[in-house]
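Missing here: one protein chain of the complex. Every other protein chain is in place.
Order of writing sets the labels: A and B. Residues in every chain begin at 1.
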Amino acid sequence: MNTKRGSLLPRLTSHPGKRVLPGFALSMGVSLLFVSLVLLLPISGLVVESAGMSWAQYWAVVSDERVVASYRVTLWAALIASLFNGVVGLLLAWVLVRYSFPGKRVVDALMDLPFALPTAVAGITLAALFAENGWYGQWLATLGIKVAFTPLGIIVAMSFTSLPFVVRTVQPVLEDLPVEDEEAAISMGASDWTVFRRILFPSLWPALMTGIALSFTRSLGEFGAIIFIAGNMPYVSGSDQPDDFHSTAGVRPCGGQRDCLGGAAGLADSAVRHQSVAGPLSAASARTLRSSHAAYVGSSCR
Amino acid sequence: MSRQPILSSLLSRSGATLVLALGVSMLSMQASARELLNSSYDISRELFSAYNEQFVEHWQAQNGEAVRIRQSHGGSSRQAQAIIQGLRADVVTYNQVTDVDILHERGNLIPADWRERLPNASSPFYSTMAFLVRKGNPKNIRNWDDLVREDVSSVLPNPKTSGNGRYSYLAALGYAQKTFGDDQSAIDAYLRGFLGNVAVFDTGGRGATTTFVERGIADVLLTFESEVNNIIAEYPDAGFEVVLPKVSFLAEFPVTWIDRNVQRNGTEELARAYLQHLYSEQAQRLIAGFSYRVHDPVVQAEFADRFPALELLPIEAITGDWETAMREHFANGGKLDQLQRR
């Protein structure tokens, strides 16, 4: 807020190396200590283990048949969930920004519910809702649709937990859309739909894409909500593999396999495997997040 | 504009102090009595809740010392791995011999001859695999061959992560071997059908039970005989029925103490006594009450009608030993993987 006003004060920090503000040493010390201890040290384990593996080993870990099967399910489910969120999120953001109606503030606040709600809670709730005798499950059952223990269940869990990403990424952009362009186009006789399609949507598109990408990445990392609603089934039409259920999860690390039990090798295998899929995407989206408008940040994987 | 300190900061600070005090006081409360940590499998919660009470009383009466038994439960393979990673369990009470073996092989925490340290190869109780079917047994499921029928679907825990699941698989294998003799392709075909009919592989015994009972999935649940009886007791209205196939697997429940940890914790004699008490008549009666089969002859006679005689195949009769079973069937790329590929 001060940068907008012209500064009446002489520029005190125009000389590099001359620090006017106190606390450099202290904050540097604390930050470095914390970052090294909490972040770098554990991550170095991943780096070292991956580096220490020969390419053959790495490839073996990452391309194991069942693991690939689980990637497939995860990737497809995440894709579908984030596309669904793209549509629904755009609608919700539009309505929240453009219109007033009773209860709008409540609805706006509720958009963050999936972020605020612990994933285990989301998990058991969705599982109960979509179970065959659940509130939604029984209706869907009459239509012959099964959600629990199917890839559809995974999609539902992913969609729920990452919906806010789209809404919160699109909202600010919608708010900032210049009114004049829109009004000008309409005054020239263009239909609503044309204006939307040619003027508004192109401006919204980057934000929407960002939101979908964030939703996608978050879905890849989702674990807590999914284990309750979906079961483990090897190979079935792209379903998951038994123990490393759904590539981010490997939680019960390596399950009961003897060659995976005990020792750093087993843990590292799991870690490397999961990182190879979700890692690059997560890192990329984290950077996008920062460069996008919202200081509002969402938690990524739970 | 007046600048006020953040109310929340104040609140959170005082709240945090209070909570910290609470937390610390809670943790320190434990330091008084001598303790034993029992790492156990998933379904044994109720059993050990009751047994621990009994043992604590027994120990108190015998030695005048009040002790505390802490419990950790989970899929036994996962539990074993946690111990190798540093969980300081004093004793393990698992449902799978291999999961205790790796404590020796991978963790060097117990000696190689751990099985000989307690009677019955360190297995104070045992069980077998049973079928739980829905009311009236509409699909008329009686034996292992019914499980490969087209119209039948089953639920069992994942053999990769669960001893429970492994036993069911081995029982099916044992049946196939008995039925088809040396015909390997017939055995494979049977197993393929068996695995193909599984609707859900859950991570553990409880998960499988929830799937079958609460989610209403599949026609039959394969799990321990002990668990099956507990489920019926838990859901009397559902009308579930137990079917015990004539041929099944001898599921041993091995127990042992962890030498390295009991030495560090100074609980060696307590741990030994804890496990030895499992063989006492009093404890065996309790255990039989939870539907596990026991070795004590007196208690066996008492519960004769609850546990019909069956042909229970030990691992030796099926694959020779656990090493082979793990290597050939359950390891990466083993039979379990091969037979499930489409």
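By definition in this document, a residue touches a chain if its C-beta (ideal position, glycine included) is under 8 Å from a C-beta of that chain, and two chains touch if they have at least 3 such contacts.
Just so we're on the same page, contacts and distances are computed from a predicted model.
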item: Protein name (UniProt record) of the chain left out of view, among "Putative zinc-finger domain-containing protein", "Nucleoside ABC transporter membrane protein", "Sulfate transport system permease protein CysW" or "Heterodisulfide reductase subunit A"; value: "Sulfate transport system permease protein CysW"
item: Touching the absent chain when the full complex is considered, from B:Glu116, B:Glu234 or B:Glu269; value: B:Glu234
item: Selected from A:Ala128, A:Leu152, A:Val170 or A:Leu208 as touching the chain missing from the view; value: A:Ala128
item: Option from A:Leu117, A:Leu140 or A:Met209 whose C-beta touches the chain left out; value: A:Leu117
item: Where the unshown chain meets chain A, residue by residue; value: 1-5, 7, 9, 12-13, 16, 19-24, 26-28, 30-31, 34-35, 38-43, 45-46, 49, 88, 91-92, 94-96, 98-99, 101, 103, 105, 107-122, 124-126, 128-129, 135-136, 160, 163, 179, 182-183, 186-187, 192, 195-196, 200, 220-221, 223-224, 228, 248-251, 253, 262-264, 267-268, 270-271, 274-275, 278-279, 282-283, 285-287, 289-290, 295, 297, 299-302
item: Residues from chain B at the interface with the omitted partner, ascending; value: 1, 3-6, 8-9, 12-13, 15-16, 19-20, 22-23, 26-27, 30, 37, 42, 45, 70-74, 79, 82, 84-88, 204, 206-207, 209-210, 213-214, 234, 264
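Keep this in mind: only the chains that are shown with their structure count from here on.
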item: Chain B residues within the chain A interface of the complex; value: 74-75, 77-78, 80-81, 84-85, 98-99, 102, 106-107, 158-163, 166, 198-203, 207, 211, 214-217, 326-327, 330-332, 337, 340-342
item: Contact footprint of chain B on chain A as seen in their complex; value: 64-66, 131-133, 148-149, 227, 231-236, 242-243, 245, 252-263, 266
